[in-house]
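Yeah, one chain of the complex is gone here, protein chain that is, but the others are all in their spots.
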Amino acid sequence: MSTVVLLLITGVGLGAIYFLVASGLSLIYGLMGVLNFAHGVFLTFGAFLGWEVAARMGATTWAGFAASLLVGALAGAVFAALTERFLVQRLYERHIEQVLITVGLALAVVALFDGIWGTDARFISGPPWMSRTTTIAGANVPNDRFVAIVLAVVVLVAIVLFLQRTRYGMIIRAGVENRSMVTALGIDVRTAFTLIFTIGGAAAGLGGVLASHAFGYVSPMLGQTLLIFAFIVTVIGGLGSLTGAAIASVLVAVLQQFANYYWGYGDFAVVVLLAVVVLTRPSGLMGKKVTA
Amino acid sequence: MTSSPPSRDAATVGAGPTARPTAPVLLVRDLQAHVAGQQVVEHVDLQVAPTGVTALLGRNGVGKTSTIKAVMGLIGRSGTIELDGEDISTLPTFRIAGRGVGYVPEDREVFSGLTVTENLRLAERRGSEHRYDLVYELFPELEQRGAQAAGTLSGGQQQMVSLARALLNDNRVLLIDEPTKGLAPRLVTEVAEALARAAEVAPVLLVEQNLQVVRDLARHVVVLTDGRSVHHGDASDFLDDPVATQRLLGVHGGTDPAGAA
Partner (left out) sequence: MTDADIGTDRRRQAVRVLLPLGLVVLLACLPLLDISVPGILPGATYTPGTLHLLALAWVMAAVALSYHLLFGVAGLLSFGHALYFGLGAYGLGIVMRELQLGLVPAAVLTLVVAVVMSTVLGAVSLRVTGIPFAMVTLAFAQAAYVWVRRDPERVTGGEEGLRLPTEFVPGFLVGVADTRNLYWLALAVLVLAYLLTAWVQNSRAGHVAEAVRENELRVRVLGMQPVLVKLAIFVSASVIAAMVGMVHLLLNSGAVPHVMSAEFTISLLLMVVLGGVGSRWGAVAGAILYVLLNQRLTVLAGGAWVESLPAVLRIPLSEPLFILGTLFVLVVLFLPGGLAGTVARVTARSRDRRGDDGPDRRPHPPAAEEPEADDVPQRLEVT
């Protein structure tokens, strides 16, 4: 029983990190038709800058941790906004070239991170409470998972409120459905493109800091590894669907945890799930619609 | 350029520039358009009179919708497109709409995940007054159903949302593509009434298969065949000419009020 609870909660915690990466990916794809290979780089950049800040302010203090979250989100947001504005937007409406640009950027920037921070993983530490465990139903759950879950829920609620309550949110929801009709109403969707990259980048940067705590290290490949699972999550959840991304994140991560524990092949279970979804529901669990 | 049909008086209203008071609000000359490398509009000349309805007619697949989309900048195009004398042929779509071109697409294209109210709010353009009074007077249902997701509306109601989005703003011209397509006869009448009101607010370029609606509303017609404009003229003269309507539309405009719908 305690094992099941542990796997379940750590799975949801991992799902929270997947969601932070996948939410941006899914919205970017839904609105712009771009598969953003550079999304992992936003995450890694956030994780490294967050780590640098925490190290300077005292990695084991709460202030240092809070600052690393803030800086991580900010770093991801700024990097993403610049990427959209100066690279992706130059190739407006040319989706494949946009994908290629993000592939090239990811390659170059990961190499640059290698050069700056070295290829070896940096082991990190946070406030002591984070690495302790809390006992729930007999299971000793690492506290950092709770932080990840809470923050992912906060991000989810924030994005939903943004999409539902603001004019730009409305433009993004409409644009995911039918971008050309939005422009035919006199709206310049390019602003919405930059905005969605910025939001996605911020979530990824935040996810980077949380992932580095959950895994205990940060390395230049951190984002690339998570990116592949985030891709799988977005396909399973339905490209462009925020709710789908949230459900699929948890589904994939929990499945992965259980399969890893009982069978040893968590990654395969995820790929099999992907194959099953693609065969039975090619448009994913929630299809192409932002229902929030 | 324009080869006129053999009817007696069809060529009386030519494609050339007219005197100031009746200067066209929208002037299209030698328009070509393509979709995915495929030429869909070969050569279209047309002008929309500063008041009333100008109908764009032709059989299915002759390029009526493509012509409208090309004017909106939604597909690749070349040629002259002037709005009140200003060249808009190279502007991006959102700027064309921003210059005061209202667009009601063929398949309504309401945002089905957004509520009716949100669909209208999205259409609010900066620098324009927003005529909710007019919209809700024409379509009271939209006010009642404001909180309903547009995707759950009936086809007729969706058409109202689509028309309302265009009527909400102060537009210089409205491009309305097959507003009665697939609607029940009762709704056709309702939409036609709304179109008549719309034409009082701004001049309309209307694509319409229902020739009775055209007869009731339109003053001028432009007829396309195979991506080319082949006839310009007075609406009732054209519709009363069984030879011309048979040849260009495949119907007897004078005898069949249901038209090709």
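Order of writing sets the chain letters: A and B. Residues in each chain are counted from 1.
Throughout what follows, a residue touches a chain if its C-beta (ideal position, glycine included) is under 8 Å from a C-beta of that chain, and two chains touch if they have at least 3 such contacts.
Just so we're clear, the structure is a prediction, and the values are computed from it rather than from any experiment.
> Taking the entire complex into account, which one of A:8, A:69 or A:239 touches the absent chain?
Within the whole complex, the residue contacting the unshown chain is A:239.
> Have a look at A:35, A:149 or A:222 and name the one touching the chain we're not showing.
A:35
> For chain A, which residues reach the chain that was dropped from this view?
29, 33, 35, 87, 90-91, 94-97, 99-101, 103-112, 114-116, 224, 228, 231-232, 234-235, 239, 264-265, 267-268, 270-271, 274-275, 278-279, 282
In this text, only the chains that are shown with their structure count from here on.
> As a quick test, compute the distance in whole Å between the mean CA positions of chain A and chain B.
45
> Touching chain B in the complex: which residues of chain A?
Against chain B, the touching part of chain A is residues 167, 170-171, 173-174, 177-178, 180-189, 289-291.
> Okay, in this complex, where on chain B does chain A touch?
72, 74, 92-94, 97-98, 103, 105, 109, 111-114, 118, 121-123, 125, 165, 169
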